[in-house]
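Yeah, one chain of the complex is gone here, protein chain that is, but the others are all in their spots.
And then chain A:
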Amino acid sequence: MSSVSERRLRPIYDSLDCGNSKKALQEADRLLKKQPNFACAKVLRALALLRLERHDESRKIVEAVVAELPTDENSLQALTICYKELHEPEKICELYEAVVKKEPTNEEFLSHLFMAYVRVLNYKKQQQTAMALYKAYPKNPYYFWAVMSVLMQASGMDADETSLMSRSVALQLAERLLLKMVSQNKLEVEAEVQLYLIVLEKQENYEGALNLLNGKLANLLRAPNLIKEKRAMYLQKLGRWKELTLFTQELIRQDPSQWSYYETHLEAMFAEIGCPAPLDNGDGACPASNENHTSSTNNEAVNSNHIDKSDEPPADGQVENSEQKAAEGLTAPAESGADGADAVGPAATARFLLQLRMAVDGRERAPLLAQLRLALALRQRRLPQPLPIDDLEEVVRFIRCYGDRPCCFSDVEPVLALVSGDQVSTLLELSHDTVELNDRGVPFSPAAMQRHLTWLQLCQHYSDSGRLGQTRLERAAELRRFHLATAHFSEGLLDTELRPNDHYLTLAVYCLYDEWRATRQTNHLLDALALLQCGMDNSPSNFYFKLAAIHIYHLLGAAGAAYTVYNTLDLKSIQLDTLSYVSSRHVAAQGQLAAAQLVFNTVLKFFNNVKDTTDCLIAAYKVGSFQQIPEFIELKRRLAHSANYLLTLTDCILLDLTSVASQHAQTLELLRYSSLCAAALSPVQWDQLRDNRDVAVLPAFSDTERRQRDAATALSWSQDLHLLRARQLTLRALVTVLRLAPPQNGDMEQVRQLAAQLAEAARPADPALLEDGTLQLSGPLPSRLPRLLRRPHLPLLSRLLETAAELVAGQTPTQAVNELLTLCERLAERPPAGAGPAELFEEAALLTETVGVAAAVWGALHSWTAPTRPTGKRGKKKKGAAPAVTESECLHNRVVNALVALAQSTSRLVEETGASLTEQSAAQQLGHLSLGATPQEGTLRDAADAVRRQLENSYRSSQRELAKVLQYKVEYLTACLL
């Protein structure tokens, strides 16, 4: 393109770049006036129109330009952008196919064609294009693009399964292609060698891969540790355990802090002696053990060799009794055979780790932890401990050495299984002795405080063991006192930093939550919230506090309060997929409709903007980052099939279509302008859906707790999938009905089918789907599904659709209407006395939505059956003059009246719930007394007041919002009377 044209286009590009599509359009018009046949200007004009949402006009221009097939780079680039933004990547392929046909050996065009195929994951055509490129321009990258494309055909990640070459054929081909280059000495860069390794790995040719690492090609591998890690991986795959044991030992020596080496080392060593996996409740020791040690577990030994309780912090290299014993073991001759056969085995590993521990800087935790892991693994396999080391003592040693680090507990927690039930008190006692307290019993330094916190986390780990001699409430109160007494260690910190003493409060909140679980007395949750409020006031960046507060506010049905805290988390980008669930699934369900819109919109905006990850995929080919390519494709899938996205989208549209309209015309209007509806109704690939929730941010303190969390996560996942199914069906049914105008023959069949599916969804085959999951602070809140299924919401909608279909067919479905009326009455029954606030609001919000869906369905029916009588008052006046009402009209009206009655009874429920909760909250005993705060202490009382205000505001606004919607629905339904 000439520089003149370039200069003339510049203003259009600039306007597009800065997002001013209107100006771009003007600039393009001006230029086209002078040069009406300027192809690129036309395309840029089309792009501007596209961005102004004038899709049809834009498309026309694009089609016209493409018909003339411009071959200048600017036009082609602009067309590519248009197609990208129209979400028609296959058209980019077609475009470049045509251009390449015109100029078959143009390097630029061929390479664009290759990238166009990358966009649509057409690996076969990628391969052909890359080879054509290489033939015309023998450059290495093109060749390796082809190899990678072949490899991808073997991966089964193809968009078009029909072009799938058989896996082994593809892999062989990829290898042959590579070998050809290798034999000609043409591998030049790291990426190419890495690709070779990937191909060998896929073929499980680890022998070959090892040879490659030993050969001269390995010189091209530059990334630190790459060769080491690959070698370890191949030895592992080949089961060359002895070699791997010795190799990882060497790696550990070189870098004693890299934990993965220890893990591989232990795995290899146990595999080598024929004891790969731990025995469950096995009966007998592993066979291959030829070591003859007696177990050193001996309680008396612990008590007599008790650990040094000097006041000094543990110094580096302190050698204690058992260590001396163990050190003697180091110099003792090998126990098992004089032929050095124990070079690999537990004894050798134990000695190696002990030696290492004494050799490295005491700040390095790994060797000691690895010793503990070894001891645990031996015990799980019923193998004797090779060195006379006392497990309990070693656990305490770890706590003594590293208890002043915030991660100490999470390090040591997995090996606490080494401590038997009757040793727990000793463990707690001994580790408490490592904490230095002043005469008021308060840690006297930040390090001592951290030791104290480590000890308290141990207590929390054992909190159910009944060994702590304190009630949960006493512990909570004490933790609160410690929090106050250590506040001075946090002075002068910026707001962006977490306070080192924050964890006292977190632990107190866990205690209160556990107490609530045991007693179900709400005041413990209120106390917890008051503590959290204090915590957030004092440490505004502490996200543990925020997540806990959101969880508890939702438990109390106070979605408005939860939302306020949720906002301060400031979630962005991918966090909107992984963490938004903490609130997004409950805000609307608890009656905070306005807040829900905001949450939904933010989440959906992220998903709508994320689509173009394809450019990164193209970049990966360009730079030769081949290993990232399958990862990128997988990432794209994980996001595209996020269940969180679909749940949010479905909730969002249902909320839209069922809440704001007070007459049917408005619903139709909303549907017409709902830009997201098509996405929500596109077919769901259920087996592809992903659970992208990150449920592991709040800490779990024991294995049991983690298992419960996993179980709760799994249960809520399967429930949410069913919930999504039910809500998708509801939405589909609603939209189907709204779009029939008026229904033709056969249309109602579809409605009947949806009705049947809804009825089916109301009765899931798996009874587990109806269960309430276990509640725990460190886990997700339970799914809304059981609440939906416990009462006949879905049967009502199903029956309503069937009745509508029959009325449309000119029948008089008296029986169906009677059943509908019964279902309405059953739904209008009050929740049982003693139902909690969350239950009440969720029930009320569900009813409101059900009424909203029903109103829209009946509104549609009304609009078809009374075409001569437009909705609204004018219609009714005419009706007065009309002849007697027919039987089917009478049935129609009975349904309307029943729905109006349901709306009204829901209104009463909402009002009573709001009023009684606000009252209850006001009457709630202030929790701070039970937490041992003095009356002089203002902060906790202020915090409790703030919490109460939050709760009341939230209850009131949920009440207000639901009442308003219900009022609209009464109007809506009344207008449906014939």
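In this text, contacts are C-beta pairs under 8 Å (C-beta built on N, C-alpha and C of every residue); 3 or more make two chains touch, one makes a residue touch a chain; residues count from 1.
The criterion applied here is as follows: contacts and distances are computed from a predicted model.
Only one of "Cytosolic Fe-S cluster-deficient 1", "Mitochondrial distribution and morphology protein 34", "Eukaryotic translation initiation factor 3 subunit B" or "N-alpha-acetyltransferase 20" fits the UniProt record of the hidden chain, and that name is "N-alpha-acetyltransferase 20". The residue touching the chain not shown here, chosen from A:Tyr13, A:Phe543, A:Trp717 or A:Trp864, is A:Phe543.
From the options A:Ser168, A:Asn219 or A:Ser260, the residue with contact to the chain not on display is A:Ser260. Touching the chain that is not shown, out of A:Ala98, A:Leu635 or A:Ala711: A:Leu635 (per the contact rule at the top).
For the options A:Ser5, A:Gln380, A:Gln470 or A:Gln627, the residue in contact with the chain missing from this view is A:Gln627. Annotation: of A:Thr105, A:Ser168, A:Gln575 or A:Thr704, A:Gln575 touches the absent chain (contact as defined above). Think of the hidden chain as still there; on chain A it touches residues 222-225, 257-260, 363-366, 369, 405-407, 410-411, 413-414, 496-498, 541, 543, 569-575, 577-579, 609-610, 612-613, 615-616, 619-620, 623, 625, 627-628, 631-632, 634-635, 638-639, 692, 694, 696-697.
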